[in-house]
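Missing here is one protein chain; the remaining ones are kept as they sit in the complex.
This part shows chain A:
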Amino acid sequence: MSMIEFHDVNKYYGKFKALKNINLTIERGEVVTIIGPSGSGKSTLLRTINGLELISSGQLLVDNHDLADPKTDMNRIRKNVGMVFQHFNLYANKTILQNITLGPEKVLKVPHVKAAEDAERLLGLVGLLDQAHKLPSMLSGGQKQRIAIARALAMHPKAILFDEPTSALDPEVIGDVLDVMKKVAEQGMTMIVVTHEMGFAKEVGNRLLFMADGEIREDSNDPREFFRAPQDERAQEFLGKILHVD
C-alpha cells in the first residue's frame, strides 16, 4: 500500500495548465526531493497532496483515500499529512508551546498535559526547549522553521510536505534546519521536500524528482547519479545554471 499515488493528474489555474499528466507513486519512508525552475509546478504538486489545491482531473490517492471523492474527509487526510511552509506560518497569537500543542489538543483530542509533554520532547528534538513560552515574533527565522517542523511532528503524521523550508532563511541558520530535517528522515518519516539545497537532496534524499513546465521530467532513485549525469535536457540546463551561480 503506497503512501501517495498520482494517476494521470492534471491541474489547471483557469486556462493555465500547472500540472501535466503527473504519474507518481511514493512509498512509505521515502525521502523525495523535488527540484526545478521557478514556476515549474513544484509547490502546486506538493499542495495537491494535502488538498490546499484541488486537482482538475486524474486520480490522487493519499494513504489510500481518493482526494477527488466527495466522501473523503479532507481534515482526516490533513491530520495524517503535515506541512512546513517557506514562511513558517506559525500561529502569531499563540506561544511556541501552544503552536505545537494546539493541533494535538483540538484535532486529536489529546489531553493538555500529554500534548504539552510531547511538545517538550519535540522542542528538545529541535533544540529550542528554552523558547517554549515566547511568541513566534520573538524568534529568528531559523528557530521559527524548527518550531514549524515540531508542530508538524506533533500530529504524528504519516508524511510531511516541505515547501522550500530554507529559502527564506539566512545562510548561517540553514544548516540547523537541515539537521532537524535529517533527524526526521532518519526516524523513517515519509518526506517530500521542494528545495534548492542540493546537498540535502544528495545526502538525505533517496529519490529526486526534477520538474519543468508542470511535468516530472526526471525521476531518479539515485540523487547523486542525477547530479553527476542528469538525463533530461532541461535538467542539464537547470543544473548548469545553478552550478554557475554557486
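Here, a contact is a pair of C-beta atoms (placed from the backbone, for glycine too) under 8 Å apart; a residue touches a chain by one contact, two chains touch by 3 or more; residues count from 1.
Keep in mind that, in the parts below, contacts and distances are computed from a predicted model.
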One chain isn't displayed here; going by UniProt, is it "Septum site-determining protein MinD", "Bifunctional protein PyrR", "ABC transmembrane type-1 domain-containing protein" or "Sulfate ABC transporter permease subunit CysW"?
"ABC transmembrane type-1 domain-containing protein"
Out of A:21, A:89 or A:236, the sole contact with the unshown chain comes from A:89
Option from A:11, A:42 or A:79 whose C-beta touches the chain left out
A:79
In the whole complex, what residues of chain A lie against the chain that is missing from view?
50, 52, 75, 78-79, 81-83, 85, 87, 89-94, 102-103, 106-108, 135-137, 148, 151-152, 155
